[in-house]
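A protein chain is absent from this complex, but the other protein chains hold their places.
Per-chain residue numbering starts at 1, and chain names A and B are given in the order in which the chains are listed.
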Amino acid sequence: MQYAERILDAIDMETFILARDEGEAKGFMGRFLADLGFTDHDIVFLEQVGPGVRVRARAYIHRPGGSYGWLAEGDDNGG
Amino acid sequence: MFKVGFAGTAKNTGKTTAVMYFLRQANIRKERVGLTGIGYDGEGFDHLTGLPKPRVICQGGCIIATAKGCLGRGTATYRILRDLSLYNALGQLYLLEIVSPGEIVIAGPNTRRDLQCTLDAFRQVGCELVLVDGAFGRLGPFAEVDGLILATGAARTPDIDSLVQDTRALEQIFALPVANKPKEIQGGNTITLFLEDGGVKKFKSASLLSRALVTKIARSVASAAVVFIPGAVPGELLWQLYRKVGKGFAGKTMVFSDPTKLLLSGNYKKTGIALEGFIGKGGRVVVKKRIPLLALVINPFYPLSTNNSFRKAFINYDILKQALAEVSGVPVINVKETRQNYYLDASRREVRVD
Partner (left out) sequence: MVAEKKKILLVPLDPVHDMGLKLIRKALDDKGHSTVLLPPGMEPYEVVERILDEVEIDFVLVSRTLGYRVGELLARFVDLVEVSGLRDRVTLVVGGMAVRPELAAEMGFDAGFGPGTTPGEVVAFIEDRPFAYGGRAEASEGGKRDLTHGFSYVYRKKEIQKRLAAIAGDIMGWAANKTSPGVERARLRFQALNKGEKYREEFLEEYLDYCDELVVLSYKRKQLPDQTRFLAQDELHFLKQYQNWEGRSKAARSGIRKPDVFIQYGTGCPLMDIMHIKVCEAWGADGLVHFDPSGGARTEGLLEGYLAHGEDGTLLTWENLRLIKNFLAPNTLWQVRAHRGLNTPETVVLAGELGADLTKINMAYASLGAGMDPARITIDGVEAIRWAAHYDLPFDVVTNEELSGVPAHKAFAGMLIIAHLALQLGGRPILQPLFCRSPEVMIYGQMRDNYIDYNAAKILALQQIIDAPLWPGAPIGFLTHTEDRVQSSLTTALHASLARSLGVEAISIASSDEAYAGGPIAAASRVDTLRATHEAFRFFGRAGIQPTPRAREWSKELIAGISKVLKDVANSGSFVQSLYRGLLGGPEDGAYPGRVGRDTLLRKEKGKDV
């Protein structure tokens, strides 16, 4: 995760998923984020229009008040 | 052609599972079988509760009536036999023949008249047996079928005693004799009292809609020979009518269109009590059309509601089955567990065991 440490707070992923409905898309996206190794994630936005669902998913890397990986920036030379 | 409707006493009682069971049995027997539904089935989950629902799987040669909006949602391949020129909320209805087996999503005719047209189409393509999957809360279109299979179980109530009472009432409703005397088969589209003096008193409504209407009818019963209610007969209101008329019912006849009209409100117990009451006071209760109960299908599963979501729960199904079998004159089947082969016999018009 050394690259991810440089992310200020969160990373958003926006896409269009072919899904029957928003529930299915939410499930797909959640599992996808988990597969990518993100443990703290949320589905910010879902809207089913057309053959699928517009999705904005978010993985939090550093929540405010947590410990910020980028504080240790110098140590690994930024990854 | 034998037209069989599958109804549930509540949501998630296992209608579609029962449909799938009898469809498989028909396939084994190589019958030309048709399948449609008056709701929406086959997508694998319930659109309201999000709980899993059975997929609908069809073999090659099966004839399906479903809406345009369902095509392409399944894995079965099909060819379109004809456009039925009927519509539901998912678009135009088509008659399909399954080419290669797979899943299919079904949303068929949503009114009695449309179901009748659809069943005609099944007949024209040579179906011997047609299964009509129900939708909970709706029995209206089932006035068109030749027999009903009722799914009941824990999803209606996890209380076995209560289920037994319900089942007893159902037996009673389905056992009502068919109208055969001249004065009983007179009709009309709305509630009608055929009076002792040969006169006729008509009401605007076909259904027993309100207490106010019950009161009006009760007032006129004394002079009536026959009370005909063609539409819905909610258990609670029928019971109210019984309470108001009571002994006054001696020697009079109550006529309903068919048993489904007595099931609509879902309050079977009240209906049963009222019917028993009418008969007990010396009245006669008949239906214009009998729709026999062919079997009870039981399901121990029920959705348990917890904090805005639902999860699966079960009751002891051995006890349930035994209890229901004691009060029921028709086969009581748990289609998921049974080792026997129950099937729908199109010529005898009943459920039989192989």
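Here, a residue touches a chain if its C-beta (ideal position, glycine included) is under 8 Å from a C-beta of that chain, and two chains touch if they have at least 3 such contacts.
Here the structure is a predicted model, which means the values were calculated and not measured.
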Looking at B:61, B:101, B:231 or B:292, which residue reaches the missing chain? B:231
Absent-chain contact - pick from B:17, B:36 or B:88: B:88
Looking at B:113, B:183, B:202 or B:219, which residue reaches the missing chain? B:113
Against the chain that's been left off, what residues of chain B make contact? List them. 11, 38-40, 43, 47-49, 67-69, 71-73, 87-91, 107, 110-113, 135-141, 143, 189-190, 204-207, 209-210, 230-232, 234, 257, 260-261, 264-266, 305, 310
Contacts of chain A with the missing chain: which residues? 14-16, 18, 21, 48-52, 54
